[in-house]
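Would you mind keeping the following structure in view while I ask a few things?
Note that this complex is displayed minus one protein chain, with the remaining chains in position.
Residue numbering begins at 1 within each chain, and the chains themselves are lettered A, B and C in the order written.
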Amino acid sequence: MLEAIDLECVRGERTLFSGLNFALRGGELMRVAGANGSGKTSLLRIVCGLLFPEQGSVRWRGENVRTLREEYGKELVYVGHSNAVKDDLTAAENVTVSCTLSGMEPDRDRVHEALHGIGLAGCEGLPARALSQGQRRRVALARLLLCGHAPLWVLDEPFAALDAQAIERVQALISAHVARGAAVVYTSHQEARLPATHTINLAGAASDR
Amino acid sequence: MSQPSLVVGNVNWFKYASPQSFYPLAGAMIPWFAWAAAALCAAGLYVGFFVAPTDHQQGESYRIIFIHVPAAWMSMFLYLVMAFWAGVGLVFNTRLSHMMASALAPTGALFTFLALWTGSLWGKPTWGTWWVWDARLTSELILLFLYFGFMALKAAIDDPRRADRAGAVLALVGVVNIPIIYYSVEWWNTLHQGASVSLTRAPTMAATMLTGMLLMALAAWMYSIAASLHRVRSVILERERGADWLRAL
Amino acid sequence: MSWASWSDFFAMGGYAVYVWGSYAVTAGLILAEVIMLGIRKRAAKARLAAGRGAGMP
Partner (left out) sequence: MLTALRCVIRRDLLLAMRRRSDVATALLFFVIVVSLFPLGVGPEPNLLREIAPGVIWVAALLASMLSLSRLFAADFADGTLEQMILSATPLGAIVAAKVVAHWLVSGLPLVLIAPVLALQFDLAQPLLPVLTVSLLLGTPVLSLIGAIGAALTLGVRGSGVLLSLLVLPLYVPVLIMGAGAVEAAAVGLDNAGHLLLLAAFLVGAAAFAPWAISAALRISME
């Protein structure tokens, strides 16, 4: 389903990686590992079509993701490095907006349910600026509970800033999603307890040009 | 933006319409254009100053048109060429066309400034004022701002690839706007001044005057090509510092 | 030929300031551009050589 062909990424004057290939089918989980600055986020942004690779292409069901655009957006859930959480909006409003952008029309109850599910019960009406870093991360991740239909998840450091309990929760979500036959790509520098079918280690690939 | 489209056998052929092969080619072409510019300029100045007769209305001051009109033509033409290369770069993702676009901008801005300067010096004896809000002068002024905007945007963005593509979008937006700006200003101008002044020459222009002007226009054209080729070579050297072929140079 | 003498030529029928002002600035700016092109090229080459000298991998 998801296929990367001969990817090369250059940031500034540094080649982060080149000649990167992988193919991911439904029901498979890929972990991207590597040190800080090795290009994990860049790779994920290329996979999403946000970043233009210096060379090569990413294909989704055989088509280049740069030409698919919103068609790809309908099938993809991307949780980025930044939480995309607005300080001035409440937790519930933030989740509603992000789900609507993903093409869903969540009602109040489902949003509250999702916030409960991610461990934010009672915070629905609080403005996001009153939340802690970990809680904001949970607001961003609450979307995973609502957009379970998307066949591809791309998660950039989903466990960052989360406590042990929340990490377990998110890991369970990911496993369940993979079991449903979806593909998941995620980065993490913590040792993962998730059984990844593919692992890409970028540390070795990074080199100066 | 879309991916480069000419991909055959997993090779992006546009990538090889490349700075690498263009660099020596440009180097070989520069002297030809430079000498052509010098020769045409000499011929144009000779015709302009020693063959063309005195204008019976404006006296000798009209001789400014030998640089004013070519400069004005080049300023608009270079913007179009710049936008063309920017558009090509945006569609096909070719580095070289973006480099061409950035190499053309300073020369275009130079000619725009010259058109304004000479227009103003011509306006003083002709209309008795340094500046009139004539449609052409005003559009020329705005064109200068557009050139400056393009260069400033490119200079402000650190990542060269992003700078190229952002500049290209701006150049294309500008090119759509230039005719709108021109006709708006012209309309505004006719409403306010009743078209009392116009930069267009009297229809009876001596053939030798026209010859001189065309020679100077050709000279300006050749000069622009030579200057932008020279600049694009510098841009290639700056941008492709890491490339193998340059290290072997 | 409309000039009786060189001084006549330089006087430009009384419009010397305007005509020569235009031509001088044009010549000056084009000269400046040519010089700047040369400087830029030399700087680019020097940077390239420096990069090579520093042993860019």
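The definition used in the following text is that a contact is a pair of C-beta atoms (placed from the backbone, for glycine too) under 8 Å apart; a residue touches a chain by one contact, two chains touch by 3 or more.
Owing to the predicted nature of the structure, the values given are computational and were not obtained by experimental measurement.
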Omitted chain - touching chains that are shown: A, B
Contact partner of the left-out chain, one of B:28, B:152 or B:210: B:152
Of B:63, B:95, B:136 or B:165, the one touching the omitted chain in the full complex: B:165
Selected residue (touches chain absent from view) among A:18, A:96 or A:135: A:96
Positions on subunit B where the hidden chain makes contact: 1, 90, 142, 145-146, 148-149, 152-153, 156-157, 159, 161-162, 165-166, 169-170, 172-174, 176-177, 180-181, 184-185, 187-188, 191
Interface with the unshown chain - residue positions in subunit A: 48-52, 69-70, 72-74, 76, 78, 80-86, 88-89, 93, 96-98, 100-103, 105
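By our rule, only the chains that are shown with their structure count from here on.
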Intercentroid distance (Cα basis), subunit C paired with subunit B, Å: 17
Centroid distance [mean C-alpha coordinates] between subunit B and subunit A, Å: 47
Distance between chain centroids, defined by C-alpha means - subunit A, subunit C (Å): 56
Shared-contact residues (touching 2 or more other chains) in subunit B: 241-242
Multi-chain contact residues (two or more partners), subunit A: 209
Subunit C partner contacts - residues on subunit B that touch it in the complex: 49-51, 53-54, 59-61, 63-64, 67-68, 71, 106-107, 110, 113-114, 117-118, 121-122, 124-125, 223, 227, 230-231, 233-234, 237-238, 241-242, 246-247, 249
Touch list for subunit B against partner subunit A, complex: 1-3, 10, 12, 93, 159, 161, 241-242
Footprint of subunit B on subunit A - complex, ascending: 6, 12-13, 52, 55, 57, 64, 66-67, 209
